[in-house]
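Shown below is the structure under consideration.
As you look at this complex, bear in mind that one protein chain is not there, while each of the others sits in place.
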Amino acid sequence: MSDIVRYEAKEKDIVIIIDRDLCKGCDICVKVCKPEILRLVDAPDKWEGAIVEITNPDECTFCRLCELQCPDFAIRVLRKEDEDKITIGGAQKTAAEQ
Amino acid sequence: MAKAPVDYLYYMRAEKLPHMWCPGCGVGVLVKAIIAAIDDMGWDKNDIAFVSGIGCTSRAPGYMDMNTLHTTHGRALTFATGIKMAQPTKHVIVISGDGDATAIGGNHFIHACRRNIDITLIVNNNNIYGMTGGQFSPTTPYGARAATTPYGNIDPAFDLVELAKGAGATYVARGSVDNGRMLQKFVRGGLNHHGFSVIEALTNCHTQFGRRNKMADPIKMIEWISSRVVSNTKAKKMTPEELKGKILTGVMHTDTERPEYCDEYAHLVEWVQSKKAK
Partner (left out) sequence: MPSEQSEKPKIVFWQGNEVVAQAAVAAGCRFFGGYPITPSSEVASVMSEMMPQVGGTFMQMEDEIAAMGAIIGASLAGVKSCTATSGPGFSLKMEHIGYACMAEVPCVVVNVMRGGPSTGLPTALGQSDVMQARWGTHGDHATIALAPAYHREIYLSTIKCFNYAEKYRLPVMLLIDEVLGHMSEGMTIPDPSEYEIVDRVKATVPPEEYLPYDTAYGDVPPMASYFEGYRFHVTGLNHGANGFPTTNPEYCNSEEIRMVRKVMKDADKLAEFEEYHLNDAEIVIFAYGSTARSAKMAVDKARKEGIRAGLFRALTIWPFPEKQVYELSQRAKAFVVPEVNLGQMILEVERVAKREMPIVGVNKAGGVPISPFEILDKIKEVNKNG
């Protein structure tokens, strides 16, 4: 099972989904986000020991830059009704098995 | 109605993720743009052959849920040509590193351009040999450091766009990793084009190139790429001084007049067979 975290905006029709098994903590998404609502936090059990999280999904402008610039297919920024239209969850294998 | 969001993982062998590229590596952004472009085209993944040579970039086919072929260093286009000629109605996409496409594969590159065969070549130009540990490539900038240019590079660099144009490619575009949407658009342009298309993507290999050139983290190197590129529309309003040292991006060349190779061959077969029937 993939380690997926959903961040649902309350006021807006936006859901941001992070696949924590795919994020390598490169920091690119954090830098491209204009409202600065992404940040890296420690995750010693993950690839690079750091992983992205969303601080306030309601400030998201739906520019989707974080998704487009993420090299690791780890972030999706979606309309809520689109969530079940796409595949979520990449790593079915753990890093150790790869 | 807005188009449904791209289902990246549908086009991928999701169980193979996370991929092998370094954190922040530009190849991932490029592959994402390619998938989005394929999605725009609405192609059936059974009808796509995704072919590569050898290098970091060339590991991409392994992650794609298509007919995938990881060939030899520099020579992906030769295999791709065989596939395309054997099944001309199918789609053939080639992804290549800069060393792959223009050093060891330079000859195949120019001849695929010359034939104008309906294949899309996407070159991930990270200015370096990533996989083998950062030796300079034919696109390493003058003066740059690499594992084999400890005193700075004295080899002049290729301009891939000019090379492709000169050799006869009929769709040539250049994008950069800091703008995934633009890459997607150019790749889609290439996929849509009937003829040989070349899309050069300027990307970051901070691990091998950046590290030796004071840009060890991906963001620094992406910012460096950003600072070097200017879109060709914007460039029109700029003075030669302002354009000095800049690399133009955009659709750099299109030609819809030149015949495509598979079509030419099909006409030849038709003609030969009609002559034989008489």
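Points to keep in mind about this one:
Chains here go by letter, A and B, matching the order in which they are written, and residues are numbered from 1 within each.
Simple rule for what comes next: contacts are C-beta pairs under 8 Å (C-beta built on N, C-alpha and C of every residue); 3 or more make two chains touch, one makes a residue touch a chain.
Small disclaimer: the values here were computed from a predicted structure and weren't measured.
Note that the undisplayed chain, when the full complex is considered, contacts B. Considering the full assembly, B:H108 is the residue among B:H108, B:K185 or B:H206 that touches the omitted chain.
Among B:Y8, B:W21, B:F79 or B:F158, only B:F79 touches the chain that is left out of the view. Of the listed residues B:H70, B:H194, B:K234 or B:H253, the one in contact with the hidden chain in the full complex is B:H70. For chain B, the residues in touch with the chain missing from this view are 16, 45-47, 49, 51, 61-62, 65-72, 75, 77-87, 90, 107-108, 111, 265, 268-269, 272-273, 276.
Here, only the chains that are shown with their structure count from here on.
By the touch rule above, chain B contacts chain A in their complex via residues 4-10, 12, 14-19, 21-29, 32-33, 178, 180-181, 184, 217-219, 222. Those residues of chain A that touch chain B in the shared complex are 21-22, 24-28, 31, 47-48, 68-73, 76, 78-79, 82, 85-93, 95, 98.
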